[in-house]
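Heads up, one of the protein chains got dropped from this complex, but the rest are sitting where they should.
All chains are identified by letter, namely A, B and C, in their written order; residue positions are counted from 1 within each chain.
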Amino acid sequence: MKKILQITLGIITSVGGFLEIGSVTTAAQAGALFGFQLLWAIALGTICLIFLVEMSGRLAAVSKHTIVDAMRERFGFPFFFFVLIGMVLVAFLVLIAELGGIGFALQILSGLGFPLWALPVSLVVWLMMWKGTFSLIENGASLLGLVTISFAVAAWKLNPDWSSVGASLLPTLPEQDKVKYGYLAVSILGASISPYLMYFYSSGAIEDEWDRSYIAMNRVIAGFGMTLGGVLSICVLIVAAIALRPKGVQVDTFPQAALLMTTALPRWGFYLFAFSMLFACFGAALEISLAIAYFFAQGFNWNWSENLEPSKNARFAFVYTIIILVSAVPLMLHVDPIRVTMLAMALTSATLPLAIVPFLFLMNDPIYLGKYRNGWITNSVVGIVVLISFVLAIISIPLQIFGG
Amino acid sequence: MDLVRDVLDKKLVDREQCDMGRASGLIMQFGEKTQPHITHILIGGPTLWMRIHPALGRASEKLARLWGPKSKEPVRIPWSHVETVGKDIKLDVVAKDTGALDWEIWIARHFIERIPGGGHEEEE
Amino acid sequence: MDLNVELLVGTTVYDANGEKVGRIEEFRVEQDGKSCRIESYLIGASALVERMSAWTLVRPIARGLRSRHVLSIYEVPWQDMDLSDPKRPRLKIAKSDLRHAR
Partner (left out) sequence: MAAKLLPIGLLISALACKPPSASEQMDSAVSWVGTAGMAGEAWLRHASPDKYTRQTLELSHKSLIDIGTSLLKSLPAGIDSATVDSALARSSTHIALMAQLVEQKNSPDFRTLLDSLYADERVVKQLADSVEAKEQ
């Protein structure tokens, strides 16, 4: 009975925590520009994410190591440091984007510009970290995030042609705008396969003291939670494809994105979108700040637990305090969060090998995992998707940047 | 047992299971005809940076003298205090007395405790 | 004389005739009671694989490429290693006299 409750809670938190500014912006842009054509990228990214999240939980349950612990131990400090720099820089960009998303949601609700919101928003996020506990952050934030289910309602009400939705799960090339298409595919993959989610998930498994008896549960949570989350992303794309594309409306700015659900849900669509973004980005900002602080604390074995008061893990608290405050600065200087988001997502794809290849080594390590090592199916699926995202990123990022 | 795989970069915990960093370095002693053996485990910044590049190691040594707790780095734990080497390395020491927590305490005193709601690191 | 083990990792080793042998990747030790004595040094690319505990991933690939080279490790007993210049460790014997650990 207790297990069923835990599984339900786990799935709910994964669904509530799945959408954030990256997945919404990339899916909305893709739908507005290419209709259903890029659905395959969300599906592919979600499949890869299911495997990765399952792996992170399994590593923690069997070896009692988080990914970062194991990476530092197995690959040594110099390599670890290299990965740390890459991951923290990308996660930092994503954090800026999420804080910008919260600020924008407040802007469309209140009329006050997002640069004004940057500092108060980052202070609230910081205060949650300072005073909150792990379960408050994980459960509270993602329960609020359940408002994103309204995207599924919107997609349902627009009554899409399900056979062409299904057909778009196989990749095809568009006749024009190939570069933009590739760049969007890369950004969608980056938004779906977010490494910070793995670090957060494996740290959570350690904080909740998982052991081998959790392996089956972990599979169910990863499988269902991420699938349902991916379905939500797909719904965002469907809504954009049906509501925005016929009018030629693109999602280059946030005020345009705010119109996403007004066709499907004429009365509440606007407010549901604003609150979806507010809560989803808030939850994601907390998770990313925690993931960055975990990365340092675990890598150097400082005390770390979101359940202790700050002075009991001073260096851990110090890291997230600095990171959150610094990330407010670019927003106060009017950096466009949507541009930061697209760049952050594309760079996530480009740096995936850095995050995933060492992780694959760890997941095949008999010392850590014994008979719970990866099988060849898991290895190949993850390896191939990472290779695809990397190659696409290497080709399309320069083309996008130089090609206009 | 293998040194790099099983000892270096492993977590160090003290008698009371308190985390005290990772094994950043190991000192080995050798002579002309005697078998080399490990004398100390090192913890701390300059040891780590030295592994990336000697210049970084020297810079971090200089910086540590100007700023921070100004303790005598690196922290050296004699191998004779090693209890077991497994998932962690258990040491028969008290973390606070070794100097491994100097930075933790310094940051707690200088930043965290001064922010309202930060608590105090010495309360139990 | 004292030496930092972590800085020795990755250093290239030459044999008695000055021929390159490979990099030091691992130290095999014997722990008894309160002491920890170094028995041998593992040298070469595959010692790195050993250190990463990565044979389950690398072996099938190496077999696929039919690369015997990747699968061999030099194991040098402590008596045969001269560390008096830590920047340039030398073997006291010739490369041809080395034994493969695998």
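Here is the rule we go by: a residue touches a chain if its C-beta (ideal position, glycine included) is under 8 Å from a C-beta of that chain, and two chains touch if they have at least 3 such contacts.
These numbers were taken from a predicted model, which means no experiment stands behind them.
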Interface partners of the hidden chain - shown chains only, full complex considered: A
Option from A:55, A:280 or A:343 whose C-beta touches the chain left out: A:343
Hidden partner chain, touching residue among A:145, A:269, A:283 or A:358: A:269
Contacting the left-out chain in the complete assembly, out of A:11, A:28 or A:90: A:90
Touch residues of subunit A, complete complex, unshown partner: 82, 85-87, 89-90, 108-111, 244, 247-250, 252-253, 255-256, 258-259, 262-263, 266-271, 339, 343, 347, 350-351, 353-354, 397, 401-404
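By our rule, only the chains that are shown with their structure count from here on.
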Distance from the mean Cα position of subunit C to that of subunit B, given in whole angstrom: 27
Subunit A-subunit B separation of Cα centroids, rounded to whole Å: 34
Residue numbers of subunit B (touch at least two other chains): 4-5, 8, 24, 51
Subunit C: positions in contact with at least two other chains: 9, 52-53
Contact set on subunit C toward subunit A in their complex: 9, 52-54, 56-57
Residues of subunit C defined as touching subunit B within the complex: 1-7, 9, 25-31, 34-38, 42, 50-53, 78, 83
Residue numbers on subunit A that touch subunit B, as the complex places them: 63-65, 69, 72-74, 76-78, 80-81, 130-131, 300-303, 309-315, 317-318, 321
